[in-house]
Every structure is written in C-alpha cells, then in structure tokens.
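Below is a structure I'd like to ask you about.
Note that this complex is displayed minus one protein chain, with the remaining chains in position.
For reference, chains read A, B and C in written order, and residue numbers begin at 1 within each chain.
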Amino acid sequence: MVDKLKVSLLGSTGMVGQKMVKILANHPYLELVKVSASPNKVGKRYQDSVKWIETGDIPENIRNLPVVSTSYEDHKDVDVVLSALPNDIAEGAELELVKNGKIVISNASPYRMDPDVPLINPEVNWEHLELLKAQQQRKGWKGLLIKNPNCTAAILSMPIKPLLEIATKSKILITTLQSVSGAGYNGLSFMAMDGNVIPYIKGEEDKIAKELTKLNGKVINQKLEPANLDVTATTIRVPIKVGHMGVINLITDQKVSIEEIKYALKNFKSLPQQKRLPTAPKTPLIVREEEDRPQPMIDVIAENGMAVSVGRVRYENNVLRLVILGDNLIRGAAGITVLTVELMKELGYI
Amino acid sequence: MVDKLKVSLLGSTGMVGQKMVKILANHPYLELVKVSASPNKVGKRYQDSVKWIETGDIPENIRNLPVVSTSYEDHKDVDVVLSALPNDIAEGAELELVKNGKIVISNASPYRMDPDVPLINPEVNWEHLELLKAQQQRKGWKGLLIKNPNCTAAILSMPIKPLLEIATKSKILITTLQSVSGAGYNGLSFMAMDGNVIPYIKGEEDKIAKELTKLNGKVINQKLEPANLDVTATTIRVPIKVGHMGVINLITDQKVSIEEIKYALKNFKSLPQQKRLPTAPKTPLIVREEEDRPQPMIDVIAENGMAVSVGRVRYENNVLRLVILGDNLIRGAAGITVLTVELMKELGYI
Amino acid sequence: MVDKLKVSLLGSTGMVGQKMVKILANHPYLELVKVSASPNKVGKRYQDSVKWIETGDIPENIRNLPVVSTSYEDHKDVDVVLSALPNDIAEGAELELVKNGKIVISNASPYRMDPDVPLINPEVNWEHLELLKAQQQRKGWKGLLIKNPNCTAAILSMPIKPLLEIATKSKILITTLQSVSGAGYNGLSFMAMDGNVIPYIKGEEDKIAKELTKLNGKVINQKLEPANLDVTATTIRVPIKVGHMGVINLITDQKVSIEEIKYALKNFKSLPQQKRLPTAPKTPLIVREEEDRPQPMIDVIAENGMAVSVGRVRYENNVLRLVILGDNLIRGAAGITVLTVELMKELGYI
Partner (left out) sequence: MVDKLKVSLLGSTGMVGQKMVKILANHPYLELVKVSASPNKVGKRYQDSVKWIETGDIPENIRNLPVVSTSYEDHKDVDVVLSALPNDIAEGAELELVKNGKIVISNASPYRMDPDVPLINPEVNWEHLELLKAQQQRKGWKGLLIKNPNCTAAILSMPIKPLLEIATKSKILITTLQSVSGAGYNGLSFMAMDGNVIPYIKGEEDKIAKELTKLNGKVINQKLEPANLDVTATTIRVPIKVGHMGVINLITDQKVSIEEIKYALKNFKSLPQQKRLPTAPKTPLIVREEEDRPQPMIDVIAENGMAVSVGRVRYENNVLRLVILGDNLIRGAAGITVLTVELMKELGYI
C-alpha cells in the first residue's frame, strides 16, 4: 500500500508498548514512525532505551528510531497517536496532544468514564465512535480522544455481549483469576507472588462493573446511555504471567438453552469481522468443548491473542455458568488499540 | 497420661498419611502403634517404605514401626483405625475392618453420602455422631464407620455454618481456587500445571454441593435430614502447592449487616473449642481486615492449619461476598480426622 | 517441490513427537505421511489419539492421518523413519525396521554408543555419517541406523566444538541447569518440582561425558576413534519448563584470548550452514554481550530453537568460563533429527 498511515506511540518501552511495536512492525497500512518514552531516554535510539522482553529481536524497522518526548511538537506530523502510557502520567500528556489537534487512542484509565469520550472495544461497541461527532464541541478540543477499556473489562465484555442478547435480565457475578502482567512488568515481586494467590487488585472490581455498563450502553442523539447492568466482580491475582480468566455466573429467570447459548457465542461476529480488519480475530469467541479448557498455557494465544476462549458452558439452578480466558496484553491492551485505529480508518474518522 | 488410645493408620506413606504421622507423633493421648501401607511395603520399617516429603525428619517414635497390611488381623488390638487411603481402594479395606468390629474414621470418599454414615466436620456438625447409635443395626456391622468430608467441603463448611444462621434463605455461588496437593502428590505434572490454571477438577463441584447439604443437615430420630441448600460451585486448579481458596457469593433478600456477619464469624465456637480438644483451633474462623488477605503464603498455617481465614467481607446488591482460605491437607484432611477421634473420645464413642 | 521425501514418525504423540509434527508440517521437501503411536491408539486419527500440548492447533495436513503401529509392514513404503520413541521401547521397534531395510534416525538412547552407529549432531560431526558405509556389513542389517545425542550433549557439543580447536588440551568441568521437559511431560510432578531444585538426573552425567567423547571423535578407515576428553559433569534439575543451561569451565594451560574465543564462537559454521539446509540455524552460536544473558525466557527460541546462545565469556586463573543455553526439545531433540534427515539427503544417503 502506497500511503501508510503514520503512527506514533507513547509509552513505547513498557510491556504493552513493546507488544504494540511488534504488531505495528508488520502492519499492512500502519507505519510506526515515532516512539516516545520517558525524558531520560529521549534522543537515544529505541534499541538503546528499551529493556526488550519480547521473544525474538527488536524489529529491524523500529530498532533505530530515535526516542521522542510526548509533547505536541514531536508528534505534529503523524496521523494518529497511540498511547500505552502509565495511568499516572497519561492524562497530561494525552490532553496536550488532543487539545493541539491530534487523534489519540489510549489504553490508560483517565477519561475512560467521561460521557463524551468513547470507550471502545471494537467488536462490542464500535457504534460508540458516534460520540466523537460531538466531542470537539463539548470539550473544546481540536483533536479527538478515544479510550480502550481496562484489560479485564475488554476480555469480559466480549462473551457478555451476546449473552445479554439472550438473557436480557440478569444478575451477573464474576470472579476473575488475573495474571501478573496485568500489574505491570515490575508490579509484583517474585517473593510476593510465587506460590501465592492475592485476592485483591486495587480499583479493579469497580472498573469492571462501571466499564461493562458503559461498553454495553447505547448512544442516542450523540449521548451515551449506560446499560442497566447488575454486575458484581471479585478480582484475584494468580501466579501466571499472561492471561486473565473469568468465571461468569449469570443468574436469570429466563429459561435458556445451552445449545442456543453456545450457538450465539460461536457465531458472534461484528463490524471488525465483516470488514476484515487486519488485526481482528476471525472467530472472536472460541467455544471449547473439552471439559478442562480454556487453559492459559494452551489457549491464550488463540487468534494471535485477539480471541476470547469460552469453556465449561453450563446451565442449572437458573445459573448460566461459563469460564472465559483472554490475553490481557493483546486483546486487553496492545491489540485492541491497533484494532481501534483500523476501525476508525474504516469508518472514516482518520 | 497413662492410658493412651492405641491408633493405627491406613495409607500412612501418602501425603495426607505423613501429615497424620506428624500430628500423632506428639499427641497427648493418642498413640500411633501401627502403620499400614501397600502390600509391597509390608514388613519393612516405616522409614524404609516412605518417601518422606514433610519438612524435618520422620518422628523418632514412628520411624522404626513395622509396616502392616490393611487386614483385620493386623489391626485387631487397636482402639481406633484412621484411614488416609486412596479412594479407589478404601472401600474394601475399610469395610473389612468395620465388619470385624473396628471403629474406622476415614478421609476417603466411599460411603460419604450414605445416610447411615456420619460425615463429620467437628465444629460444624458434631451432633451427627448420633447417627452411630443406629448404624450397627441398620448396616449389620460390628464396628463403626465415620467419614470426613472432601477437603474443599471441609473448609467451605466452616464459614458457611454461621453465615446460614444469619442469612437463612440464600442462593450460594462459589468459585474455588484449589492447590495442586489436592490432586495428590503425583496428581499433576509440573509441565501441565506450572504457569497454568485448569478450570476443572473431576467430580469436585458435585461433591461440594452434596456434602454441604449433608453437613448442614439435621439428625432427627437418628435419621439425617439434609439441608435445603441452593449451592453451585465452580472449581479451579491454580499453581500453588497448599491451600484452597474460595470466593463465596451469598445472594439473599434479607438485609444483612457487615458488622453482624463479621461478629458471627469471629465468634464462631463449637464443641471442640468448648471441650478444648487438643487439635481444635482456638479461633476456628479468623477474620482478616487487611484488604489483600487471606493469602496462602501467609495464612494457610493459621492455628497450625486448623483454622479457616476469612477476608474481604462485603455486602452490596443483595450479595454477601467473602474470600476464604484453609489448609486442604490439615483442616481438609489429616487434622480433621484426628480432631474427629478426639471428639468421639470426648463423647464416649471410643 | 514435486518429489517430497516420504517420512514416518515413531512416537508421534509424545512431547518431542509433537514438536517434530510441527516442524514437518511445513517442511519444503519432507512430507510426514505416517504417524505411529502406542498400540491402543492404532487406527484412530492423529487428532483423536494425541493430547496436544503445543500452542496453536494441530496442523491441517496431519490431524486426520491414521495412527499406525511401529511394525515394518506399516512403514515399508516411506523413505525414512524418524523416531521419538521412549528409550525403553525404542530398541526393539527400531531394530525391526532397520533389519528389514529401513533408514531410521532416532532420538532414543539405545545404540548411541555403538561404534558402528553414527551419533550425529550435524554441525559438530556430520563426517561421522561415513560410518554408515560399513554399518550394514558389520551389523548384518539391510537398513541403516543413525542416532542423535542426548539433549544436553547435543547442546553442549555445539560451543565445545570450536573451543576445543583453540584450547586443545583442557580439563572440562560442566554444571548443567536442566529444564523439566527433559524428564518427559509427566516425568516430574508439580509438588516435587515447584520451588525446588533437584541435584540429580539419572544417568545424565555419564551420558554427557561419553557422548561428548564420541561426538568429538574422528572416523578413520570407517572406524570411530573417540576423542581424548577429560569431562566431568554435574547435572541439576531446575523448575523451568524448557531450555537447558550449562556452565562450562575449561581449564587450560594454553593462554587464550577472550576475543579469539568469541570470534571462533560467533563464526562457527559447518556443512548445514554452507548447504543452507532448511532447518539449520544461520548462526549456530549466538554470542551475547549483555552481562545477564542468556536467559531461557528470552533466548531459548533463538533461530527457532536451533541455535545455542553463549554468554558471560571470561578467562581468568587459567579458566575459560562461559554460560550456554539451548532448547532441549528443538536443538536437543526434534530439530536435530529433522536436520539429520536433511543432511543425509544432501550427502546422498537417502
């Protein structure tokens, strides 16, 4: 393709940033032209500023890129800015860029629940991009800000979308078993986590409940109406590196059929599949029939980490139960952001 | 004490058997006089027939005991037989002893759901020993058979007992995170389990639901009436060695107060505490106020592994939620059996 | 390529067998046409007889192959038989095939030290295939038997080859840190190995010393003269899944230069590189300059698992020291066997 979109990346040396670098290095029409990192790295080459932890070497076409700052001057000539910044410094950096006219698609948490900012999981709620039409006016920004959900909400919302179309009135109880990468590369020490389970992840349960409500909402007259969901989540850290698992208990008075549920899950497709977006999984939800699946060791890489695996689908005592698994770094972070760029280009926002 | 009770132990070389050996080696009034193991070990000394995996050396007073068979001849002069036999060979061996007049207290699964066999977790349902009064007549046995519950049911039933006294009409949804020792020492390979989570444990979910119903039942006219419980469990294997965690969601229309719940949990005492049985924990339920507890690494050994730790007690959206943790090898197996012997002696059954 | 070589695989459902299936599924001129497994699986389709543990799905072109036995009848129409059989059943099965005229290339240990059977690590001693010219006559076989070394010897022999060309008279002391997959998928339980180090691997130290002597030997007049090596190895199991590390201490009176050593390692090439065999690594020895490399997490997949990484090259007190790392399942097993087929085809043995 002659005209690639020029992309810059904030937070390029972190764990999620490195995943994005890998995805972008071989992209058919996105070209990573600027990598940004913390001030002490600015001016170095990418390969000299990163502690590379991905398997394989740093992609040829990226390793010699000079590291730039997050300020507008350094990004003014790119088409879109992706952000894998840490939550605590994201707000300032991203707003500066948006106010100056850039389109920023971000993984960081600030502004996720802002009613004027679309929180996008492409297969689940691509129509929410509609909010962008009023964003500039309401916010007084020259650019655009788009957020991706928390990694766990991103994964959970995939199977919940078709489930809610069948079991419309439900009480949803979720227990998650989340991998250590979700806390960041240095977030948990080996001494604290090896051979241990920690039944607490700061802020996570609240994020899941709120973001699921927004993700399943509707945009009416360019306003977001959140869904009326009854969600309670208990989030637990388990000693594995990658992959977030969720046990979903959906209590519903409507009688549901297991076969109908599995059919709906297996056949769940959305705009990214219809438009064959490059990063979209062909089968977003993979239903496993084996009694002991999904397992992180085997299933987390399904569809290059972009699919969510679903297993142990059962219904008894008015409870629909299933176990789901997704890659928190790909589906939950790096991949969802790239897919959002593709979606926005497809729909003419970029 | 001059007159110690003479005890023999079936399955003495396994993981749970070794735990029992350690507990019995220093017991104030129980004396382990016979150890039994598989036929190829019979005749050897204990220390030559066991692959000792407990920390510390084999207790002095046990290591030279000769290994005997499981047949009646080898146990006829002991006061009580404890069994840590594997499920698949327990039934035959235990029945032979019971039919010949021995009192057998067993951890193995066969006969757990038999209405004439008490399934005992001492703090929860010591009164069920009442069933023994009719057991010999109904079964035609000369001895007595007493069962302890599945390790997960043993742990879960501790906090559920006082909870059900407050929230009497409830739907209970449980997700467990169970350690690898629950599958036996060689039950899961390092390759299959390291860095992995397996959302399936054969037969476990059904056992939990059924055994909780029996444990919370009532004995009326020497007949057991199971409790009317609505329990659904999802059981998951996580890569830690010891300790079973449970996330309990109790859905109830009755408005409950967190303070009342915590008070009831903290002050839960039963006959083993009142009678100060040697193996009984002083505080059976330890309520943790820290936001990130209980953790297996820190809490599993509370009260020498006999207490259950409870944390993250919360109530919202009609859901009472808590996270519990117990030692599956001690509270869930070796310790509960020894405590049952003490209980039976206290009540005059031995 | 029009004429692919027809290949069959013994032990196709094991851990190494599955790796071979993956490598062969996309091979430019080898076609896997028969998969063999234990008698109870014969007649089933491959996908119904294997507990697939590789990431990704079973290759399209393999999953429906019918499983055959190891007997000659089932392999008579293939060009070459690869064997990933367990050591205890390999000898009988492989000999039957060789006596009946098949070419068998095997990973299993029997016959590795037989003076008439070449023990081949292609980059190290491809010339040893010369032994095949006399093998049929001396053994009275109609076919040919070729062995690959033990996984640890395969990895260690790669850097030792160029080292011995510089430091010819040396005492070599090796300590290995070997991953759990080296013991087979079910070889070590999670309970025994997690959080533990076991300083013993049955038979391994002896194999390493002997096989290194054979691998570094010379074929003169179609007879193997083993090298005169002074090797002592201590082998230790560490709790990681894949990758064998070795600490090599080479004590030598010859003064050596670090730069000369590194140069020799980096530029080590052999026939597989010169002939560009499809499975050969471009750079067989990758010298890492970072002070904390090689690490299994990052380096084991170098060159698709076919290269050996070398780090921490130092020389002091007459001791040349280095740390090496290789993939025990690829370089040490599955890959080396496929590379041996390619080598034999290149040299006209097949």
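Points to keep in mind about this one:
Everything that follows uses one rule, which is that a contact is a pair of C-beta atoms (placed from the backbone, for glycine too) under 8 Å apart; a residue touches a chain by one contact, two chains touch by 3 or more.
Model, not experiment: these values are computed from the prediction.
Among C:Met15, C:Ala90 or C:Leu177, the one in contact with the hidden chain is C:Leu177. If you put the hidden chain back, the residue from C:Ala183, C:Met245, C:Ala264 or C:Val308 that touches it is C:Met245. The chain not shown here is touched by just one of C:Asp3, C:Glu60, C:Glu73 or C:Asp292, and that residue is C:Asp292. Mapped onto subunit B, contacts with the missing chain fall at residues 53, 55-56, 194-195, 297-298, 301. Residue-level contact of subunit A with the missing chain is found at 15, 53, 180-181, 185-195, 239, 241. With the whole complex as reference, residues 171, 173, 175, 177, 192, 195-200, 230, 232, 234, 236, 238-241, 243, 245, 247, 249, 251, 291-297, 311-312, 316-317, 319, 321, 323 of subunit C touch the missing chain.
The working rule: only the chains that are shown with their structure count from here on.
Each chain gets a centre from its C-alpha atoms; the one nearest the centre of all protein C-alpha atoms is A.
Averaging Cα coordinates per chain places subunit A and subunit C 41 Å apart.
Our note on geometry: subunit B versus subunit C, Cα centroid distance of 48 Å, whole angstroms.
One simple way to say how far apart two chains are is to compare their mean CA positions; for subunit A and subunit B this gives 43 Å. Counting partner chains per residue, subunit A shows two or more touched chains at residues 195, 297.
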